[in-house]
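A short worksheet on the structure shown next.
All protein chains but one are shown in place.
Labels run A, B and C following the written order; every chain starts at residue 1.
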């Protein structure tokens, strides 16, 4: 590609952005913006921005409403079932499950498991999420209160060492342990790499960790993300993400001088709504349009955006 | 109360604030802040602020997470059933229902009705909420598409004239119409005050509006709020609201000089979390505490706040 | 009504039948059959039959499928919520509830309460129903295991003294106790009529029973049926029952000599199906018809009956 020069960066994790910064800083002269997809990459962009080192506008598409809901709530509601079935063939009905973390991922996992007849317990650090769990019909407990009795342990906290060796020591035989949250930090897998425990790979992504007394804990994907390792991502979710990225690229490229400075921006609400509207026809969904009179009454433009930025959906 | 002087205003709707402004502006010299509870009152405060006329700090407690979720989602999930049963004794199983608006109130109504065996359709103007309705298993339609077939029409939009005379003319016999949304504007009740229609009050809060051909539409609470007119508000919800107000009053009163200016503020996230935490013991819910190591990893204070301001819950 | 003579008996409870037997046995000469609606009346008919004293054919409509499902499962799924709200205004979300008995009534109560965010425990004597409760996502416990922690106790067993004074002594303050099951035997209310306990009627159908230490138990309808005392029966359910009775009367009256002997009969499956089919249009439901070829393949008549007598629905 002789003579080709990049004019936008589309990144997922921030590694590309970092690499260009380190090796080819001159490239930024022609770059009109960065679109970043991941939690980690967004974090790195905000750090650059704070440090005054961000030299082009950047768009955080990770936190667009549509992308968030599909990546977390809707997708995990299905992939928790899929991931557990493909790896363990476990029957959900009647199983006792503890889900660590009742954010969007936890909410999705719990809704699906409850619907299929599992009895679900929640652990939470945040009292607001804990209260939501109560209102949705779940007991909120400390992990130690239920660790001896549960059949499945699922982490979705974004935290580290949520499941420790002590917890693992107290689990009952055949307990399944997996991670739907963040990277591979939530379960302290390292603590299981000790001489007295035997690891037995029973099939791809499934290890039995065997205690001296014969107790087996079923560890999935070695504590990495179950939804990525043992399940699939529906094309519909990929379409939401790709559309969001494409619109962000177009917006940054076409934006008139001065609309975006050398800072990190959320996707404009109106484009977030546009991503959603593009996916409605596949459900044969028909939107209602505001009349002029109604738009005036609500103080809204008939084409949106329809909600204030702080609206929670 | 000779010599007593107000030092805080606790308002719901903004009328008190307005009255003090008009009649006793001097009172504001001693006032340390206003705490406002309602959508309307908050709107009026923001207008005062924009106009540069707000002369003390004000706190918008309407938009605190806990208050919003309980007033809208959790409370309406129960009061829609309660309000309909007390007024009409309708059986929910198998009924076709259209819910106009899939915000927090609509989400609550739909979850309850679906769970009890109703078939629910949604109308929406906002593509993001419409997509949520799809993912939750509801057909998104224009009101005209289903108005002839539904047994119940429920409005929760905050808009006006969502149900028009034309819609009412096309409803089938015995169709129930009620409003869970905003004030009394959503159903065009005025359009039913015409000579060719007969009104028959069949019991408190229940009118039959009778067409010349004998068709009856069952109008509840004359289009005013069903949840307030025909249902009750659980003490638990009142406790959430009152706690939020009390904490906001204390915060404004105790705040060091300069923390709050003459502007409108949201309740600090940490106090929102505190309101939630005070209500957990009634569910025997046990919060997990972060270890020092985990708090450091997440970059959080162990006592919260636990989420960024834009977090959607 | 000079000269009028009864030719059929339509009974609910068996008292009329008993009275005719005792006082006017001659009436039976003109009677072509008895149709009985209730559990108790049916029981009395079977006893008469066993004793060889039944002198006309009788039809047990209590055990028709349609009547059973509507009287128990579908109706109680709604009336448990209605009865509790009208009497106590309790919020269901997050409440801990124990339901004694997981038959049709219990299944209906549990489904509704779970859907509205309650945490439900079950007690059962029958291992098959207990296993169903497990698969539907409920913990199966002995009443003593949870009696100290629950907010609501609901009986639906058909048994007596399921909730004893010992249980009542151990309940926490404000615990609500009610009966959805059988007559007024399930809660041992008599045991609460002792000098050390104070009864306070707080509103119609609601008593606070107060322990010496101030603890209050909220007793609904003095232990009688909540669904009949504090809720309403939808007209749809009455229509199912009345249709079943009418068809049974017509069948017995029109039956050719010899079809029915002096015994107790279940409603013929085909008439049970007919009752159901008469109620489908109100849901705009469209049945599929078997082709000749399909009917032959299945060995069925195209007009039903479609299921063997032991089919469980």
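To be clear about the criterion, contacts are C-beta pairs under 8 Å (C-beta built on N, C-alpha and C of every residue); 3 or more make two chains touch, one makes a residue touch a chain.
Treat the numbers as computed from the prediction; the structure is a model and nothing was measured.
Student: One chain is left out of this view; which of B:134, B:206 or B:220 touches it in the full complex?
Tutor: In the full complex, the listed residue that touches the missing chain is B:134.
Student: Out of C:13, C:158 or C:268, which residue would touch the omitted chain in the full complex?
Tutor: Answer from the full complex: C:158 touches the omitted chain.
Student: Any idea which of C:145, C:166 or C:263 touches the chain not displayed?
Tutor: C:145
Student: Out of C:3, C:52 or C:127, point to the residue that touches the absent chain in the complete complex.
Tutor: C:127
Student: Contact with the hidden chain only, please: which subunit B residues?
Tutor: Here the touching residues of subunit B are 93-94, 114, 116-119, 134-139.
Student: In the complete complex, the non-displayed chain touches which residues of subunit C?
Tutor: 63, 65-66, 68-69, 74, 104, 123-135, 139-143, 145, 158-161, 185, 266, 272-274, 276-277, 279-280, 283-291, 293-294, 297-298, 304, 306-307, 309-310, 312-313
Student: Name every residue on subunit A in touch with the hidden partner chain.
Tutor: Residues of subunit A in contact with the hidden chain: 74-75, 77-78, 81-82, 85-86, 89-94, 96, 111-112, 115-117, 149, 231-232, 234-237, 282-284.
The definition used in the following text is that only the chains that are shown with their structure count from here on.
Student: Which chain is in the middle, if each chain's centre is the mean of its C-alpha atoms?
Tutor: Central chain: B.
Student: If you average the Cα atoms of subunit A and of subunit C to get two centres, how far apart are those centres in Å?
Tutor: 47
Student: Distance-wise, how many Å sit between the C-alpha centres of subunit A and subunit B, to the nearest whole number?
Tutor: It comes to 29 Å between the two C-alpha centres.
Student: What whole-Å value do you get for the distance between subunit B and subunit C if each is reduced to the mean of its CA atoms?
Tutor: Distance between chain centres, rounded to whole Å: 38 Å.
Student: Do you know which subunit A residues sit against two or more other chains?
Tutor: In subunit A, 134-135, 139 touch at least two other chains.
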